[in-house]
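Take this structure, written in C-alpha cells, and hold onto it; I'll ask about it next.
Every protein chain but one is kept in place in this view of the complex.
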Amino acid sequence: MLSFASDYLEGAHETILRRLTETNREQLPGYGSDPYCESAAAKIRATCEAANADVHFLVGGTQTNQIVITALLHEGEGVIAADTGHIATHEAGAIEATGHKVLTLPHHQGKVSADDLNAYLKAFNADANHEHMVLPAMLYLSHPTEYGTLYRKEELTALAAVCRQHQIPLFLDGARLGYGLMSDDTDLTLPDIAALCDVFYIGGTKVGALCGEAVVFPRGNAPKRFLTTIKRHGALLAKGRLLGIQFDTLFTDRLYFRIARHAIVMADKLKNIFREKGYTFYLESPTNQLFIVLDRETRERLSKQVNFSFWETLDNTHTVVRFATSWATTEEEIEALASLL
Amino acid sequence: MLSFASDYLEGAHETILRRLTETNREQLPGYGSDPYCESAAAKIRATCEAANADVHFLVGGTQTNQIVITALLHEGEGVIAADTGHIATHEAGAIEATGHKVLTLPHHQGKVSADDLNAYLKAFNADANHEHMVLPAMLYLSHPTEYGTLYRKEELTALAAVCRQHQIPLFLDGARLGYGLMSDDTDLTLPDIAALCDVFYIGGTKVGALCGEAVVFPRGNAPKRFLTTIKRHGALLAKGRLLGIQFDTLFTDRLYFRIARHAIVMADKLKNIFREKGYTFYLESPTNQLFIVLDRETRERLSKQVNFSFWETLDNTHTVVRFATSWATTEEEIEALASLL
Amino acid sequence: MLSFASDYLEGAHETILRRLTETNREQLPGYGSDPYCESAAAKIRATCEAANADVHFLVGGTQTNQIVITALLHEGEGVIAADTGHIATHEAGAIEATGHKVLTLPHHQGKVSADDLNAYLKAFNADANHEHMVLPAMLYLSHPTEYGTLYRKEELTALAAVCRQHQIPLFLDGARLGYGLMSDDTDLTLPDIAALCDVFYIGGTKVGALCGEAVVFPRGNAPKRFLTTIKRHGALLAKGRLLGIQFDTLFTDRLYFRIARHAIVMADKLKNIFREKGYTFYLESPTNQLFIVLDRETRERLSKQVNFSFWETLDNTHTVVRFATSWATTEEEIEALASLL
Partner (left out) sequence: MLSFASDYLEGAHETILRRLTETNREQLPGYGSDPYCESAAAKIRATCEAANADVHFLVGGTQTNQIVITALLHEGEGVIAADTGHIATHEAGAIEATGHKVLTLPHHQGKVSADDLNAYLKAFNADANHEHMVLPAMLYLSHPTEYGTLYRKEELTALAAVCRQHQIPLFLDGARLGYGLMSDDTDLTLPDIAALCDVFYIGGTKVGALCGEAVVFPRGNAPKRFLTTIKRHGALLAKGRLLGIQFDTLFTDRLYFRIARHAIVMADKLKNIFREKGYTFYLESPTNQLFIVLDRETRERLSKQVNFSFWETLDNTHTVVRFATSWATTEEEIEALASLL
C-alpha cells in the first residue's frame, strides 16, 4: 500500500549502502575513532563554517536529546521547551530519566517566541520562591518543529540573544534539519545555526541514513568527557564506522542537501495537489510534512488506500492527519496519491 | 513585627516540647522502632478508622512527596497533578530527581476535576503514540490545596473512582490537613480520606510540630521495603523518637484537631475583618490561608507593619497576597492586624 | 597493519549487507513493528526452543545491560555481578545512571560461583542492618565472560537454582554468545540458556552484525511497557528494520552459528601457534579471545606489526594482552601473525 506515513519508511540512500559495502572489510578502530568519523566531522565543520566544532555521532534523536541535555545541565536544572516539543511529549520521559525537568512554554505553531522566553526568565528571577524552583538553564528548540514549521533568522537571533543575556545554552534539535534548510521558505543557513546555537544536531535517520544524528558543538564547546557521557547512556557504538561512513557519504557532494531538497520538491507538488482538490490545511508547513484536516468519511476512504499519520482530533467530525515526503518519495507515488484524493 | 506570613513561624505546640523534655533521657531504639512511634501509629490508625494501616513518619513535605511517589511508581511512569500542585511548582524538581515526570492538568481553584482526569486518561489510552509517552500512573492531590481550597466528599469520591477504574493510586498531600478537616466548610473526614485514598499524609510541620509528616497507607498497602526507600532518600531519622513523640502528642486528646480548629477560628475572624474593611478576596478559602488582593499603595503601607506573603501579580497595580493563621495565632495578633487594615 | 585487537574490527557479514540492500526500498513501519523484526523473533524463539519468548532488538551491549537491569529492578534494588563484570567496570556507570548499585562478588576466572552467591544472599538476609542496605535483587553473568571463559551447564544450573530460591532474576549478557555456544569446550546450548535464565541477550555487534543485540525473555516474561523503557533510554530505533533484517539474516540457515564457529576454529589455530612458540597463556579461554602474557621486549616488537589489546599489568616486566579472532578472521591473517611470533 502507498505510504506517506513518515520520512523513515525506507532504508538508506543507496550511496550509503554502497559505501558501507565498499568499506566493509576494512579493519577500523572502534567507538568513533575511525577515519570515516573524522572525515565526516571535517566535512560537517566545513559545511557549518565552524572550524573548531566538536562533532559526535549518535544513533537516534531521543538518545541525542537525552545525552546533550544531561551533559549540559547541572544537578537540579531544567530545560525550557515548547509544550509541543518532542522532549516534552513523545520521548517517554527520557529527560526526566536523567533527573531534569522539562519546563514548557506555550507554542506558536510549534515554535517558542523570544518574548515568551524573556518574560519567563525574568519572572523566574523575580520570583521570591525561585530557590524552591527548578532553574531554567537551557533552551530546546526543534527546527523544523513538530509541526514542520521553521524559525526565521530574526526569530532564532532573538532567541539566541535572550539565551546569551541569561547565560543559558541554546540547543537545536535538527532531527529533520535537512528539510528545513532546503525549504523555499527559509532564510536560515547551516552556518547561521552554527553561529547562533551552542549545540545542535543534523538528523540523519529521517534524511536518508539507516540511523544517526551528528551533534555539533560549534565552538569546540563540548562538555568535558562527553564521550564518557555517551558511553554511560548506552549510546557509544562499538562500530562507530556505521555512523561515520553514513555521515561522510551524506556530506560528500552535498548528498544530504540534494536528497532533502528532493523531499521538499515532492512536498510542494503534494501541497499543490491538496490545494487544488480543495483540502483544508491545518497550518502552512514549509517543509516535508503536510498537516491536512480530513472529515471522517474522507479519512476512512483514504485510509484504505494510503498510509498517513493521525495527528490530533480537531472536533467530533474532523481530524488532523500528516502526510510526509522524504528523500525516497517518487513522482509515481505522488501521482498515485493524487489520483486517490 | 506582626507576622501572618505562614503557618510555620513558631516552634511547636508547648505540649510537644514538654513531652520531648519528659521523655528525653529514656533510652530508645532508633529508626522509628521506638514505642512512641508505635503508639502514635496506633492512635492514627484508630483516628483514621483504618485498623490495618501502615504508618511511617517523615520529616518534611517535599521529602514525603518524593519518597511516596518514587516508591509507588515504576520505571518511566509519571504522576498527575494540578498545574498549581506543590510537586509541579515549588519542590525544586524533587520528583524529577527520582526520574519521574509530573504530568499536569489545569487547576480549578487549586483542584483537579474528575472529568479532566478521566478525559486525560482516556485520551492517553487512545493515543496511537502512547508507548512513546510517560504513563500517567498516579494521582497527586493536595488537600487543602495550595490555594487553601478543599475537595468536597463527592469530588474526592469521583476522583477515587476514576483512579480505581484506571488502576492508579490516589495520593493526597495533607501538609495542612488539620486545617482542612477543621474547616466549617467541609464534609470530608479523616476516615473518608483513609477510605478513598491509597496513601496520604497528615502534616505536622504546619500544624504544631517542630517537623514531621505521618504517612498513612490505609489498607496496609505500603510498598515492600518502604523503610529502605526512606533510608535511601536520606529521610530515616536515627532518633525516630523525635517524630514519634510529636505525633503521639498530637494524637493524644485530639490535640491535632483542637489546635487546627483554633487556626480556623482565627482565620474566620480575620476573614470577617477583611470583609468588613472592604478588601477584595482573590478567592474564597475555607481554611487558614486568606488570599487578598491589594493595590500597590495598601501593600506598601501594610508591609511596613506586618509580614505577609506575596502570592502572585494580578495586574500592573494589584497583587495577590496571603495571610495565614496557625495553631499559634493569638486574638491579640488578630486585633493588632485589624487595627492596621 | 594486521589486527587482532577485537572482534568488531570489520563491518558486517556480507549476507547482512546484501539483505539490507535487497530490502532497502521496502516501506516498513517503524520502531520494531516491521515483518523482519517479527521474522527474526520467530526464528530466535525456535532456535531457543522457547515458543513464548518475548524478543526485542537493541543496538549495543551497554545499552542492553542498562535497559534490562533498570526494567527488572525496583527502586533501591541492586544487581550482583562478578567484580570483573562489564557492568561493574567498563560501562561508565550506566547502571548507576539509572539509580541502581552494582554489588560485586569476587570472580573466578571471570565467573561467579553459586556458593559465593548463596553465601552472599544468606548473609544479606541475616544481617541485622539489611534494611539499611541495597537489596541484591538480580544476578548478572556474562557468557562468555570478560576473560573468554564459559559456565558449564552444572554451574549455570546451580546459579539458577540459587536465584530461584531467593526469587531474583538471572540475566545473562551474551554479547559474545555465539563464540561461547560454538566452543569445543562447552556443554551449554541456547535452549539450556533459555531454560535457565530469566532474560539474556544474543550479541550481534561482535558476531557479524553492524550493530544489534537480541534480548530474549524466554517465558514471555518481559516487563510491562518494555518498549516504553527502551524509548525512554533513547534505544528505540525509528528504523527498527536495521536490527530486524540483521537478526533475521543471522538466524537464517544458522549463519550466526556458522560464523561464530569459524572464529573458534581460527582461535584454536592461533592457540596452537602460541603454544608451539612457547608463549605463556594467562588463562585458558575456550572461546575467541586469547589472553597471552608478554614480556616488555616481545610486546614492543609485536606491537609494531600487529594490533592487539592491552589487558592488564602483571608485574614490572610482563603484561597480559588479548588477541581476538572473529567471524571475519582469515587463514591468511593467522598465518601472517604466526610468522611474526
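Of note:
The letters A, B and C name the chains in turn, as written, and every chain counts its residues from 1.
Quick note on the criterion: a contact is a pair of C-beta atoms (placed from the backbone, for glycine too) under 8 Å apart; a residue touches a chain by one contact, two chains touch by 3 or more.
Note that this is a predicted model, so its numbers are computed, not measured.
Checked against the full complex, the candidates A:3, A:23, A:47 or A:70 give a single residue touching the omitted chain, namely A:70. The chain not shown here is touched by just one of B:48, B:72, B:92 or B:199, and that residue is B:92.
Looking at C:55, C:68 or C:92, the residue that reaches the missing chain in the full complex is C:92. From the set A:85, A:99 or A:240, the residue in touch with the chain omitted from the display is A:99, counting the whole complex. Although one chain is not drawn, its touching partners on chain B can still be listed: residues 3, 5-6, 8-12, 14, 17, 20-21, 23-30, 59-67, 91-94, 97-98, 205-206, 210-211, 228-229, 231-239, 241-242, 328. Within the entire complex, the positions of chain A that touch the omitted partner chain are 70-71, 74-76, 98-99, 131-133, 135, 225, 227-229, 231-232, 236. Residues of chain C in contact with the chain left out of this view: 76, 78, 89-93, 96-102, 128-129, 131-134, 310.
The definition used in the following text is that only the chains that are shown with their structure count from here on.
The most distant chain from chain C, with centres taken as the mean of CA atoms, is B. Per-chain Cα centroids separate chain A from chain C by 33 Å. In this assembly, the C-alpha centroid of chain B lies 50 Å from the C-alpha centroid of chain C.
Shown for chain C are the residues that touch two or more other chains, namely 98, 228-229, 231-232, 236.
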